[in-house]
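Shown here: the complex without one of its protein chains, the others still in place.
Up next, chain A:
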Amino acid sequence: MATLSIKDVRKSYGSVQVLHGVDIELEDGGFLVLLGPSGCGKSTLLNMIAGLDDTSGGDILIGGRSVVDLAPKDRNIAMVFQSYALYPTMSVERNIGFGLEMRGVDADQRKRAVDDAARLLQISHLLDRRPANLSGGQRQRVAMGRAIVRDPELFLFDEPLSNLDAKLRVEMRTEIKRLHERLGTSIVYVTHDQIEAMTLATKVAVMKGGHIQQFADPRTIYERPANVFVASFIGSPAMNFLPGRLVSDANGVRFAAGGVSVALQASKQPVDSERPVVLGIRPEELKVVGRDEASVEGVIDVVEPTGPETMVTVQVGEQSIVARLPPRFAGRRNESIFLAVDPASVNLFNPGSEQRIDI
């Protein structure tokens, strides 16, 4: 177990800078998810923590010890790769024990450690097989076994679930969470899947273009996104964005746009009236109400029942928004619909900088 500190870490390839001064602090036993679209620099950052890539500047500390000048083998980390990277010429047993073998652990002790790890991951019956004779899920377990057997200070996961089918992915996600709670070792986990980030992380770093967009716990990331990118990247269906303006009068502050009038909770006064803003509403925060209570008026465009809920696309003036409504929603296309939203749940963004505005 160890803390992880990433301090102003930069990376350039020639004149192209791919990471611009990243700062991250992970508590002992924490679960950090690096989340972002392809090419955002998350895997590069992970490789630099592992020592597989050199840093171009800044410092990385694992358990308070700077590791940037250490070889990967001396950083006391273990890594699970997207492709599992099992050694094809070795049996499962030797794959799991390879790290111990390299560190000169004697055969008996190695066998015990491998057996323990195999039992924990329920792969004891596979120890004699070669990786080629395993299914995707089994390979994933062996890769995890190889990581946990060494009892490292820090686990690194590089999109470990993306090669699995949907059902197995959910299963393994739970398994990883269970493993983390059981072992208590700090984990850095790279993914582009926001569900994995939300379910697993104690801290999420949302990245884009080599910059950290927001670094916070999953709830904060979801409920109070730092900018439009984070807001739109997290959540499915994505957050609705409505451009409009702030209106401040005797009744308080509200957001106004064609067909929309949402009362806002303003903590600071005075509010800059007529200021253009973008309103962000999560689809599940919208509720069907009577005309009198409505803050959003629109016309139903598409109704998509998914079973546990119904996705309704509503045309509001020029804009189109999605509402996540109860399963038995009875509305039809082209009917009018009236929606209300909890003022505490909405987000405001600056239309120019796309940064969050707190009023």
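The criterion applied here is as follows: a residue touches a chain if its C-beta (ideal position, glycine included) is under 8 Å from a C-beta of that chain, and two chains touch if they have at least 3 such contacts; residues count from 1.
Convention: contacts and distances are computed from a predicted model.
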| item | value |
| --- | --- |
| Undisplayed chain, where the name is taken from the UniProt record, one of "Carbohydrate ABC transporter permease", "Pyruvate dehydrogenase E1 component beta subunit", "Carboxypeptidase regulatory-like domain-containing protein" or "Elongation factor 4" | "Carbohydrate ABC transporter permease" |
| Contact residue for the chain not shown (choose from A:12, A:83, A:109 or A:273) | A:83 |
| Selected from A:39, A:72 or A:252 as touching the chain missing from the view | A:72 |
| In chain A, positions touching the absent partner | 47, 50-52, 71-73, 75, 77-79, 81-83, 85, 87-89, 98-99, 102-103, 146, 150 |
